[in-house]
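Let's look at chain A:
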Amino acid sequence: MSGPLSARPRVGLFVTCLVDLMRPSIGFAAVKLLEQAGCEVIVPAGQTCCGQPAYNSGDRATAAALARQTILAFEGLDYVVAPSGSCAGTLKAHYPALLSDDAAWAGRARAFAERVHELVSFLVDVRKMSRVEAAFRGRVTYHDSCSGLRELGIKQQPRTLLASVAGLELVEMAESEICCGFGGTFAIKYSDISNAIVEKKTANVANAEPQMLLAGDLGCLMNLAGKLKREGRAIAVRHVAEVLAGELAEPPIAVAN
Partner candidate 1 sequence: MKPTTTEFKANARVALDDAQLQRALAGLPGGLVAQRTAARARLPEFEALRDVGRDIRDHALAHLDLYLEEWERNATAAGATVHWAETAADARDAILAICQRAGARTVTKGKSMVSEEIALNGHLEAQGLEVVETDLGEYLVQIRGEVPSHIIAPAIHLTQDQVEADFRKRHTHLPKDRVLIEAATLVGEAREILREKFLAADVGITGANFLIAETGSTIIVTNEGNGDLTQSLAKVHIVITSIDRVVPTLEDVSSILRLLARSATGQEFSTYTTFSTGPRRSGDPDGPQACHIVVLDNGRSELLGSELREVLRCIRCGACMNHCPVYTAIGGHAYGWVYPGPIGAVLTPSLIGVKQAGHLPSASTFCGRCEQVCPMKIPLPKLMRHHRETEFDQGGLSWSYRKGLALWGWLALRPRLYHLASRFGIAALGAAGRRRGSFRRLPFATGWTRHREFPAPQGRTFQQLWAEHRAGLPR
Partner candidate 2 sequence: MTGRDRIFAKIRAGLGVTGHDQDRQAAAARRIAASRRHLTPDRVAGKSHEQHMQLLRGFLEGQCATVVEAASAKDVPRLVAKYLRDTNLPMRLKVGADGYLARLPWSTEPALELRHGRAEAGDEVGLSRAMAAVAETGTLVLASGADNPVTINFLPETHIVVIEASGVVGTYEDAWARVRERFGARAMPRTINMISGPSRTGDIGGKLVMGAHGPRRMCVVIVRA
């Protein structure tokens, strides 16, 4: 196994099902950033979903099965990095709890969890990146996704890297730490309440008068982009990795080509 800083660590990219299916350009942005940080990126084919939908719906058995599958798929790699606070949170904070009763897997889950990081916090906290080479001219605001913020302590890291993007003006919106109302299945099961929550959020976004909204979780971003578009607000929405990596060829979320 290679060490953290000196050698070239082998990083397994946990793509996340949303990035895989809905917006692969985020995955490529993540690869680019990880390579810039001196890592070799491997994308295990045996990964699908972290199991959060099952876990949060109370289907512990399926969630545990997916946990074992994921742990197996990423065995032998130095790090597991995901461009999502909620997926990384599931892998890091919840897999050990999920498998704590399984004698054969409890230790493996804990060892696995130690190697898991969300993308931006990996770049800043582990790889000690303080700047990126990208450029983006415009006013940008940032939404702090709940899991990343509260489970993984992601707050300053994206701001540190965004501050280094040439031409980018970061403005903070009011209540950036308040939930956007996505909550996975919540947005569909309790859509009216979810809507009320996201409306407050888009009002805060709009009040900051940005040209672009960024965050580290595609679930939040799809929710926010979908609402902003329905409201007719012309604010572009992307994953923060896209801006940090300069991966802007694809249109923003919910925008036609």
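For anyone wondering why these and not others, all candidates are chains of the complex that A comes from, given by their letters.
Following the convention adopted for this analysis, contacts are C-beta pairs under 8 Å (C-beta built on N, C-alpha and C of every residue); 3 or more make two chains touch, one makes a residue touch a chain; residues count from 1.
These numbers were taken from a predicted model, which means no experiment stands behind them.
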- Message: Judged by that same contact rule, which candidate in 1 or 2 sits against chain A in the complex?
- Response: 1
- Task: Using the touch rule from the top, collect the residues of chain A that touch candidate 1 in their complex.
- Result: 15, 17, 19-25, 27-28, 43, 45-49, 51, 53-60, 62, 65-66, 69, 73, 146-147, 150-151, 175, 178-179, 181-198, 200, 222-223, 225-227, 229-230, 250-251, 253-257
